[in-house]
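Everything below concerns the one structure shown next.
With one protein chain held back, the other chains of the complex are shown just where they sit.
Here is subunit A:
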Amino acid sequence: MRHVAVIGAGPGGLSAAATALGAGAHVTLVDAAEQPGGQYHRAPAPEFGATRPDRLQHGWRDFAARRDQVLGHSRCTFLPETSVWALEGADGIPVVHVLTGPADGAGRRRRTIEADALVLAVGAHDTMLPFPGWELPGVVTAGAAQALVKGERVAIGEQVVVAGTGPFLLPVAAALLGAGSTVRQVLEANRPGRIAAGWGARPWQLAAQAGKLPELAGYAATLARHRVPVLAGRAVVAARGDGRVEEVVTARLRDDWSAVPGTERTVAVDAVCVGHGFSPQLELPVAAGCALRAEPDGRRFVAVDADLRTSRPGVYAVGELTGIAGAPAARAEGALAGWLAAGGPDRPAVRALRRRVAAGRRFADRLAAAHPIGAGWPGWLRDDTVVCRCEDVRYRALRLAADQDPRVAKLGTRAGMGPCQGRICGPTVAALRSAEAARRRAAAGTAARGGNPHHRPIAQPIRLGELAAAADTEHSEEPS
């Protein structure tokens, strides 16, 4: 009997677990959180005693049914509060190294999982472009604001601006309104013409295929009811404050996201939530040796075929790892990958899943075309703007190091060497380096050489004590 390990219990991973079980496999389902759901179905902890936990959720009934079916299945082992800190092995299916216990603890249980197939469903986090003052407390990602409302029942501020690009800004603004905050403005950096051109003809067909349109219409109605101005072609280009954010500077943007001089306005806030789309969490696919593909804008995703197979045999990738398309597409991809990973036979239902996956892919393409990141954003930066948050590395230092070997530049500036290990600044630094190199190329004939900013041998922190103490732990998680 096949053993399928599924990493991540969000919409994609849970779906993969369900169909792998349906195809007769043993499933080990791993998630860093205490309960399944991922970011999309993030729910308050059971300790809140919520009598109506579904009120902030879309598709909660279907999710809850799938969750209960998977977790209650005799062939499923669910490992909550479990971080994958390494994938190992050049041949065969990578061995999964996990730690179970309170996050960043010191005495977590260490074990390895050896499976016949691996489904990676680890999701994404907000893409965040730097701007002057983005390191101030009170400036958070759009995803953080949403996670705090859904998981903690906390509003990040009373007077809030939500800014960036993409439809995700709408649910974030709606969540803040639901938490009793005043949303001063929602700013979409891309201009209406670009958005319309990106979605192309008959966008409602695509949106309906991905199941997103009714949800988005609901958020838009909520914003209209609260008279929240939604402005396109405008962005937060600076945040100011003494020890925390007190006001933001917004500006009108050109198509390439360069700010139009003279259009600056200040807005008093006590919090600002910013998101420029999403970045897939690529540590584990890279560790597994999966090939990546690059979008025209330079963003990278895991390269998969129509059946979600990566370049590494036996390793599948689903959800935001393959392209940003949201929960419905992730569910379809998970369902197909889980079934195939378990060795399930081809059937009409499988072919229907392939069509749903293809529809999700088209949705991702149009979403990316409608909400691109403009190349002119580095114009927001000043010499003293923090780019690497962990090490307080400023823009000037990075520009001066732009034509050095990447490793030399990293050691010299310390960008990417702090606790987050370049998760936040890595892609930004790479983009700034290539932009700077392009400027210098004509004069000096040099080009910045880039590494792979997603390569991290240790995917999640492990304490030295845990590493040392656990040498004798069991070597295989045998499902029973």
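The rule is short, and it goes like this: a contact is a pair of C-beta atoms (placed from the backbone, for glycine too) under 8 Å apart; a residue touches a chain by one contact, two chains touch by 3 or more; residues count from 1.
Just so we're on the same page, contacts and distances are computed from a predicted model.
Asker: There's a gap in the complex where one chain should be. From "Light-independent protochlorophyllide reductase subunit N", "Proline dehydrogenase", "STAS domain-containing protein" or "Amino acid ABC transporter permease", what does UniProt name that chain?
Answerer: "Proline dehydrogenase"
Asker: Who touches the missing chain here, A:S311, A:Q404 or A:Q421?
Answerer: Within the whole complex, the residue contacting the unshown chain is A:Q421.
Asker: With the full complex in mind, choose from A:V4, A:C76 or A:A145 the residue touching the hidden chain.
Answerer: The one listed residue touching the chain not shown is A:A145.
Asker: Go through subunit A and note every residue touching the omitted chain.
Answerer: Its contact residues with the unshown chain are 32, 34, 39, 44-53, 55-56, 102-107, 125-126, 128, 135-141, 143-149, 151-159, 178-180, 243-244, 270-271, 281, 386, 389-392, 417-421, 423-424, 456-458, 460-469.
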